[in-house]
Structures are given as structure tokens and as C-alpha cells.
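All protein chains but one are shown at their positions in the complex.
Naming follows writing order (A and B), and every chain is counted from residue 1.
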Amino acid sequence: MKKNLLLTAFFAMLLSFVSQAQDINILLQKAKAKIETVKDYQAQGRMKTNVAFLKVPVATVSVFYKKPNRLKVKSEKGISFIPKGAVSINMSGILGNINFTVLDAGTDKINGTVVRIAKLLPTDDNSDIVLSTLYIDEASSLILKAKTTTRENGTYELEMTYGKYAAYSLPDKIIFSFNTKDYKLPKGVTFDFDDGVAPPAADKSKNKKGRAEITFSSYVINKGVADALFN
Amino acid sequence: MSLMLEVAHLSKQFKDTLAVNDLSFTVNEGDVYGFLGQNGAGKSTTLRMLLTLIHPTSGEIHLFGKNILDHPNHALEQTGAVIERPDLYKYLSAYDNLYIFAKMSGIKPTQELIMKNLQLVGLSERAQSKVKTFSQGMKQRLGIAVALVHNPRLVILDEPTNGLDPQGIADMRQLILHLSRDLGKTVIVSSHLLNEIEQIANRMIIIHKGSKIAEGNVAELLDPGNTLVELDTTDNPRAFSFLQQSSFTHGLEQKDGLIRLHMDRQEIPRLVETITTDGQGILSVRPRHSLEDYFLSLTNPDTHVESPANRIV
Partner (left out) sequence: MWNLLQIELYKISRRSRTYIAFAAITAIVLIFQLAFKADGTAYLDFMSQDVMDTFQFDKSKAINGYFMCYIILNTLLVQVPILIALVAGDAISGEANMGTLRLILTKPVSRTQLILVKFFASVIFTIMLLLWMAVTALFFSMLIFGVDDMLIFRSKGDVSQILQITKDDVLWRYLCAFLYATVALTVIASLALLLSVFAENSIGPIIATVCIVIVCTIISNINVPIVDKYAKPYLFTSYLVGWKGFFYIASTEDGETIKGSMENWPAVRNSLLTLLGYIAVFLSAAIISFRKKDILS
């Protein structure tokens, strides 16, 4: 009996481990399933860019998405500087068509919400993504934060806030953080007006992170998006 | 005749050259006043000072009753001038040049006025030709038209015959006489040629190295009978007052301890006789050369003639 008990305890423990491991996979599947309910969308939003060398106004942008992994950010008027990694504004970019190994990395809190942390390691050695860390809200199966390290574009981070379109796993607001290089104009091309104000020297060492923030005002979901828009 | 121009003790120092030295002279309304001197004598400098182009180092110039330094426009409004070359805007037509300078002179030029002035100098047919196509004589005449366009009382012409052919010189002479006789202008004309001045001027000044040599009536200055005589007697003051009572008073003065006067050379024996009758002993009588001889000697350095000294006629 004692033996039985021990065995039961062991199996229970084992089960709990296994169930937890399954849990994160299931959670990921649930999140993915939710994301995949969206075949296409087009969204209106305002993009605010914050990069040391870029002084730009808030841009009105349209975002177009079409399965499996096509995404286009277009500026409605004027010129917009769109971060190149913007493809991953949609999570299907990470979850969509790559095979990966999932590791459960415990829990964390984002804005008071307990989140599960899943680390995704692509199985394909040639994948551009080296590692993705997803912070998933268990209750809603929504990804609140994603950190992705790529070979080409460094590490970038997505933080998403959901609202009206949470059912489709589409955020109302997305903050995109990424690494930037220093920008330097080719020497000697301009005679610039020196207004005597030295640029803040601290900028250089401190923050080479750029941020782009898109606040979506509306989505049109699964109503079809013309292929031509992605060209 | 009223006084138009009065120059008093005028001097101009350029760095280390004294270009004009204590020059005084007067020009009356209606004069054709000759300014005679070699090249570099200071004629142009003096004329430029009359026109406010050059600032005098010292001395005063009164034109039309006012000091020109204080009232330059008062003087310049009533003066027309051609200084040295008659340089005009070569890329503009004769008409345009005249129009521009008429406007600068403060008048409203009508087409009629412009054409009348071009006619005066015989250029009415070339009114629309650009000045760069003009001969030297035509430029000279256009320059005079520019000087006359605002109907000035005084016309100053600096070496107006320079660079002209004999016909041009004759035309210019006629033009100056026309200005004086028919239009009643007062003309100051400079030249380095005595005969030129002689033909047109009624009064003149001769300057050399910036100083006045003689000034006065042309006819009298160039009169061969008009010789400066220097006299030394045993009692000069007494002889001087004696001569003041006599007929030998022309240009009579005491200078450097000597008595000086202007007279006909032929009269010297009578002068000696006059003084000796007063009981004076004559120590010396020195007739100096005539002005013309002297001026010719300046222009021809081979002949040396002593200065006739300052002469007033």
C-alpha cells in the first residue's frame, strides 16, 4: 500500500510534469488557433516612431494581412519609416509555418496579469529566428509579449494590448522595440547650420533601441484583401 | 559782370606730392575761362575739386555764392562737366545715356529735350546707336550734350579737344564759342595748348606744378608789350611812392626788396628817365620774358626761360 502510495505520488508528480508540459503546448496551440481564425484583415492605425536619429510625425498607417504570412504596412499619407521587422507584428510570423521545440520557462507578470512563458526554438537550423520567447495570458490565450532574436535583424520585442478584437487575437495597440544602428550621414555632403546646441552625448551609449507604436482604430477582418496590396 | 566762382588758397596734397599749391582765382559770369598748364600741372585736380570729385586739403571754393563743400548740390545742379575722356555707358544708346544723366541732374527729360541736345552736338541721327560704336569725336560731343542737358549756367570742359582730329578740334572750338556767345554759358576750359585757349578764352590762368603763374585777361597776358620789369634803386620805398604818382602803375608792387611793374619794353628808357629826374640812382633794371615765351619754354624744355613770376593783369 505504502509502495502503491509512493508509486501514485510518483505518477502524480510525473503526470503533473507531463500535464504542465502539455499545457504549454496546448496553450500555444490555443493561442495559435485563435490567431488562425483570422484569414486576412486590414486595419487602420497611427504609428508613432521613436528612434534617436529619426524625427518624424505620427503616421497614419494601414496594415494589411493575409494568410499565411503576408503583411504590409502602408502609410496613408506622406512618408512613413516602417521598421523592417514589422512582419512580426502578426504573431503568425512566429507561429505560422516554422517547426519549433517549445520549452516551458515558468511564469511572469505583465501589468498584473500572470503569464506563461514559452520559449520557442526553431528546429530548422537555417531559420532566421533563433529564439522566440512568448508571454501568454493563460486565461485568454493571448500573447501579450514576444521577444524574438533573429540572425539578421537582432532582437526585437512586441508588446500587445488587446481590446475589442481580442477574440481574433488582434491587438488594439502594439509596441515594437528593436535594435538600431547609429545613423551617420556620409561625411561632407552637407554644410549644416550649427545652431550652437551640442547634441546630448549620453544618447550615444545609452539607448540604441528604437520603438514603434501602432495604435489601431479599426480592423476589417476576413473580408478579403487583394493580393496586389502586398506588392 | 557778377562773380560766379571764387577759389581761395586751394591746395591738394596726395601722399608726398603737392598737386595744387595755394591756388586762388575767380571766374565771372559769362567768361570763357582758360585753364592752361602742362600735363600734370594740376589742372584736372583743380577742376575735379571744383566738381567735388576730389576733396581739397585746404582752401575754399565758392560757386554761385555758396561753399561747394557745404552745398555740393547747389553747385552741381547748375554745372555741367566733361572731365578728361567723355566716358559713357557703352552698352547703352546715345539717347539712353543722355536720358539717364538728365534724370540724375534732377530734371524730367522729355524726348524733345533729349533730341534737342543731341541735335546741338550733331548726333540726333545716331540717337539710338550704342555708344560703343561711336568715334572719339562723337563720344566727346555726346559727353558735352550730357554736360548741357540740364541747362547749366557753368560748363567745365577738361581738355575737350584731346584725341580729336583737326576738324573735330575746330568743331569743338565753334561749339564752345556757341555756348558762350549764343547760349550765355560760363565756360571753364582746360588745355595744355596756349593757342587753343587764346582762340576761345577771354580770361585765363596758367598753372605750373600746382602753382599759379599768371591769371588775367588773355589779350593782356599774351600782349608782347606787357613785360614784367624788376627795378632796384638807391631808395626803393621812395621810388615806389614816386612811381605811384606817375603813369607807370600797371602791376606796380614792392616785392623781395625790389620794385616790380608791368610795362611795354619800349618804355624802359622813359622809366629810367622818370626815376632819375626824381634824384634816385638806378642800381638795376631787369626786364623779364613775356608770358608766352615762358609758357612755350615750359612745354619745350630745350629753351630755358626764367619765371615771369606772379602776374596780375
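Miscellaneous remarks
Here is the rule we use: a residue touches a chain if its C-beta (ideal position, glycine included) is under 8 Å from a C-beta of that chain, and two chains touch if they have at least 3 such contacts.
Everything numeric in this text was worked out from a predicted model, so none of it was measured.
Considering the full assembly, A:Ser75 is the residue among A:Gln29, A:Ser75, A:Thr113 or A:Thr150 that touches the omitted chain.
Touch with the chain omitted from the figure is made, among B:Leu10, B:Leu36 or B:Leu51, by B:Leu51. Across B:His9, B:Lys90, B:His178 or B:Lys255, the single residue that touches the chain missing here is B:Lys90.
Think of the hidden chain as still there; on subunit A it touches residues 48-58, 75, 78-84, 153, 178-186, 189-199, 203-204, 210-211.
Take subunit B: the residues that touch the chain left off the picture are 14, 48, 51-55, 72-73, 76-77, 79-81, 83-85, 87-92, 96, 100-101, 103-106, 143, 146.
To be clear about the criterion, only the chains that are shown with their structure count from here on.
Chain centres here are Cα averages; for subunit A and subunit B they lie 101 Å apart.
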